[in-house]
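Heads up, one of the protein chains got dropped from this complex, but the rest are sitting where they should.
Up next, subunit A:
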């Protein structure tokens, strides 16, 4: 009996090792055998890689799809990768594999601001173009960053939206993700700056609540806002989990038209609440365009059209010409544009996209 058990455990362990290997094996979209060929015959065909934060994220899937479209439009080859876990370690391993394969460029949605610097520096020293998109690294580890939307515009546009919804006066509250989330905190700062405008004198931000991007906590926080501030007119939720949870609470309590909701949300998650009028409109950037812009930027960097310096301009396919500008962290970046507005008119075509 004991022996059987021991054998069984050994078997399981061996299997674990195998599955472990097959998991970390790249989800390749071509280009695996390339190191042999690339040297001689197919020199002309560049290979551009993109690494997202982790697998199973609809946003990331769409971004990689946009990247692939751009690279294939240009007649080159795209390599799409994403680790199982959203960790820097997993990304480092993937970057090392890509360096070994001598790809032409690596576009990265970084899982850590500083931890990837050594491996990315090594990649750049070997002549590989490195850029970041969606979430960035420190300026020394990248040539340029593709920014989905200007934090200033994201913050300001949401205040403008809620101003229009509540008719310019009343109490508003913010339902954010965690209290340490860098993105959200930056946007909330810009919201507060926008509120200083005399135009908003009759509007008051009564509270910033944090739902930690958990469904249950976001629901409790929304209910607490409604309880504590009976005169609340509007909620801004600049996070996808938060806005959907708030939409659900407002729908359940039948507060359509009494408490207005806007923020940043996934169209698929928010479709139900945009259709029932709880949330008249909300914003998000377009992940497909973000990946697409990343693809064109990779190509321009590899071709040498741009170097990632301030003032460089390049052609970004159907997005038109884009310019490299200075980023707030001291590096350079390319801005995708204003956040995209989703409302009752366009939600139907977007709800199945992501």
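To be clear about the criterion, contacts are C-beta pairs under 8 Å (C-beta built on N, C-alpha and C of every residue); 3 or more make two chains touch, one makes a residue touch a chain; residues count from 1.
In this text, contacts and distances are computed from a predicted model.
Hidden from the displayed complex is a chain whose UniProt protein name, among "Rhamnose transport system permease protein", "Biotin carboxyl carrier protein of acetyl-CoA carboxylase", "Response regulator transcription factor" or "histidine kinase", is "Rhamnose transport system permease protein". Contact with the chain that does not appear here is found for just one residue of A:57, A:102, A:183 or A:305, A:57.
Residue-wise, the contact with the chain that is not shown comes from A:221, picked out of A:150, A:194 or A:221. Looking at A:150, A:194, A:269 or A:289, the residue that reaches the missing chain in the full complex is A:269. Where subunit A meets the missing chain, the touching residues are 5, 8, 55-58, 61, 179, 207, 209-210, 215-217, 219-221, 223-225, 227-228, 230, 244-245, 247-248, 252, 266, 268-273, 275, 351.
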